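Only a single protein chain was left out; the remaining protein chains are all shown in position.
On to chain A.
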């Protein structure tokens, strides 16, 4: 069919900015078309509907492919990927240096992917903020890091509930735990209290004790003065 090829040509024309105006494009789409003036805009939009959709999806995919992963070595600074998502070449020069902190925020890491993180025996800080695939099963998988992990952040993970937080009791060296913005936790205030009881040496951040409690209405003093009112 001629349609795909014509649409590609039109897309190229839009990007290169060398359009000859609406009428010109309309003419390219339907060579023998005798378009009326009023119908041309609608015709143009319906012709290029799929082109615009394609463009939107392409841009969206480019955004999704940006996997943020930042790492920090012992006594060294964070090593971040450059704008193309590739790590610098000096990464391969550090095979023996232990990794201290991993920032996997926003990353699509899941249960099987965490197996790689668990190999890092000296990991001190793990950040799993806003990871869409981290759930209660993943948290129960973290127990091998019990000896070294001191800081853990789970802020904004949509699938983590209080049942997953309960199995963090294996991580007895944990000093700082961030549990803010967990939509799947049913009672954040009560959960924070129970987690603090469970991990006495750990500072739990992110959930307010009073969250979820309704404040009582204040006592009206004039009620006592007028007992007649029922």
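What to note about this one:
Convention: a residue touches a chain if its C-beta (ideal position, glycine included) is under 8 Å from a C-beta of that chain, and two chains touch if they have at least 3 such contacts; residues count from 1.
Basically, contacts and distances are computed from a predicted model.
Its UniProt record calls the unshown chain "FAD-dependent oxidoreductase domain-containing protein 1", which is the correct pick from "Mediator of RNA polymerase II transcription subunit 20", "Centromere protein S", "FAD-dependent oxidoreductase domain-containing protein 1" or "Anaphase-promoting complex subunit 2". Residue positions on chain A in contact with the hidden chain: 1, 3, 46, 111, 136-137, 139-141, 143, 161-167, 169-170, 186-187, 190-191, 194-195, 197-198, in rising order.
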